[in-house]
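The complex appears here minus one protein chain, its other protein chains still in place.
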Amino acid sequence: MTETEFLNWVRGPGMQIALAVFIVGMVYRVLENYLIGRKQSLAEPRGSEWTHGVGTMWRRSFTRAKLTTRGYVTLVAGYIFHIAFLVTLFFLAQHVEMFRSLLGFGWPALPPLLITITAVLGIAALLALLAHRLTDPVKRMLSDYQDYLTWFLTFFPLITGFLLINRVGIPYKTLLATHILSFELLLIAIPFTKLSHIITTFISRWYNGAIAGVKGVQS
Amino acid sequence: MSTSLERGIRTWVAQIDAPIASFFTSCVHCGICADACLFFTETGDPKYTPIHKLEPMRRVWQQEYTFWGRLAKRLGFSKPVTEDELKEWEPLVYDSCTLCGRCSMVCPVGNDITYMIRKMREGMVAAGYAPEGLKAATSRSIRIGSPMGVRLPALQAQIKAAEAETGLTVPLDQEGADYLMLLSSAEIMQFSEIISAVTRIFDEAKVSWTLASKAFEATNSGMQIGSSDLAAQLVQRIVDAAEALKVKYVISPECGHAYTALRWEGPNLVGRAYPFKVIHILELLDELRAEGRLKTDGFEDQRVTFHDPCQIVRRGGIVEPPRNLLNMVAKDFVEMEEHGIMNWCCGGGGGVSANERADPIRRKAFDRKKHQLEGMGVAKLVTACSNCRNMLEEGLEDNHLDEDIEVVGLAEMLAEHLAVSNRADTGESTSTAKE
Partner (left out) sequence: MKDTRTVGEILSSQGISRRGFLKFCAATASMMAMPPSMVPAVAQALSNARRPSVIWLSFQECTGCTESLTRSHSPTLEGLLFDSISLDYHHTLQVAAGSAAEEAREHAMQENDGSYLVVVDGSIPLGNPGYSTIAGISNVDMLKETAAGAAAIVAVGTCAAFGGIPHANPNPTGAVAVSDIIKDKPIINVSGCPPIPIVITGVLAHYLTFGKVPELDDLGRPTAFFGQTIHDRCYRRPFYDKGLFAETFDDEGAQQGWCLYKLGCKGPVTYNACAVSKWNSGTSFPIQSGHGCFGCSEPDFWDSGGFYRPLSATTADVGTLAGVAALAGAAAGAAIGRMNRSHRARAQARHEKLTIDDIEES
């Protein structure tokens, strides 16, 4: 496969495959879980499942507890990573154009310099999180191959994107194709790994909020 | 039919529901839940990480409820849950988890880990892996009626003492009363002053209430050990008594898990909504306060703080009432740094206090509470759960703080300050604290 064929493939069929797998996988994953069902509580509720459920979907983005040092490392690096990754993904002009081609609409982009900063922050945060995962006893115990695989799949688009913006040696065409491919691999991996938390987090938060909400507590 | 690994796994298959599937799916192995758990923070041992305590059930979920897990199971690639694992996990699930619910409040992806542990215990007990102490307590609850083996005569003796002390009648089995008051066995055996306290308060507030000889025990070891079947039996006794006495309300006493068992799990355990309402004693007292039916005299002259019982506050939703009530009688009421729905557990909830094997780790975990209290300068530690109260007293004693800090039940403290109308005996009645 030539460079051009590679690029054309990732821009076309590759993206179709990735999106198809992502959509099929996530819809499937959510239903597979949801349809197991749950018992509606017969206890007289003190609060609303819905308002508390929706409230927790948002509130749980912030922590209420005091953590230990190891918790704060996760928290701070986690925040930086998520914000940096999302800003980079959604607000680089080139990415907005990709979304426009997928969704039919776009939105204003942020200056490339800012995105370079967020990309660097994202990369740095991911490296810190990897180092922490390898050294923190709790995380090391909890981790399996998936944690490292998903780390790599998340790191890959960030680093190729960074190289792409900053043109370090590698031919642009190959790098662009590799970058797009890295995003597609990430999309494909989402439904099969813990990365599906990008969707299921909100479902889990809803359940958490609803379970507490019935008792009148905003969790 | 005896307990077995197979029965345990089947129980998990029956217990796993959509929320649990979603929780397991969402976990990103960030380990933040560890920081919310006093068994981890006080030992630093990673095995106490809350989500890790669910590993066997997670594998059952994966093998039974996910496409890939099923496929792997069919092809023989998956690792079945073994007896050895359950043996290894038993102390994690029972000795080092109080179902306090703090991890459920911090999980960034929103996993209600406590909800999962509760179900984890269902499978553990069905597989035959539960601590001896908790099994014995459950046995006494079912066979005798109380985890501490308290029988009716013991209650009757305490009633007699309370009547003598207050000069009031303690109603027993009074049909048609509005409220059926329950007690925990710890209250009957150790903190019986609560009986006098509520008798006086209800008398002042003109609350129509009664105790029931067939259902005086509020605690529910069945829920703690994780058996819904046994928990249902225990709840059923209360439901039967309440229906027989035709009460409108059942009062859950100052006992954490009793409230969860009766108020939130109960209707689901017995399979129908109650014809009566369940109200916590703190809720009732706060209502009486709001209605002006509960009046107090004077204030505590020392600094007091409140220890939130997990099952009443964080997992029960009664956050403001204890504070409203404390403010009636304490001028110097200060909050611990993390309080309310983020309070730290006493270390003995969720059946841990009934499990002697857990004593060492429970006592170690109390360091968390000790640190919380350090430098606060409180003379009284008020709480609203007799189990917490026991744990706090014991922990303070272990740390030689019992001289400085007295542990008090909230209802009792209110009763001490009860403003008495002219018809009753004059002078402040000070109930004698029993050690």
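For reference, chains read A and B in written order, and residue numbers begin at 1 within each chain.
Just so we're on the same page, a residue touches a chain if its C-beta (ideal position, glycine included) is under 8 Å from a C-beta of that chain, and two chains touch if they have at least 3 such contacts.
Since this is a predicted model, take the numbers as computed values, not measurements.
The absent chain, not drawn in this view, touches the displayed chains A, B throughout the complex. For the options B:39, B:65 or B:259, the residue in contact with the chain missing from this view is B:65. Interface note for the absent chain: among A:46, A:64, A:82 or A:95, the touching residue is A:95. Those residues of chain A that touch the chain absent from the view are 2-5, 7-8, 11-13, 15-16, 19-20, 22-37, 93-95, 97-98, 100-102, 104, 109-113, 172-173, 176, 180. Take chain B: the residues that touch the chain left off the picture are 1-3, 7, 10-11, 13-14, 16-17, 21, 64-65, 67, 125-126, 128-130, 135, 138-139, 142-143, 225, 227, 229-230.
We take it that only the chains that are shown with their structure count from here on.
On the chain B side of its complex with chain A, the touching residues are 16-19, 21-23, 25-32, 34-36, 40-41, 44, 46-47, 49, 51-52, 65-68, 102, 104-112, 115, 263-268, 271-274, 277-278, 314-317, 319, 337-338, 341-342. Against chain B, in their complex, chain A makes its touches with residues 28-29, 32-39, 41-44, 46-47, 56-57, 60-61, 63-68, 70-71, 74-75, 78, 136-143, 147, 192, 194, 196-197, 200-209, 211-212, 214-217, 219.
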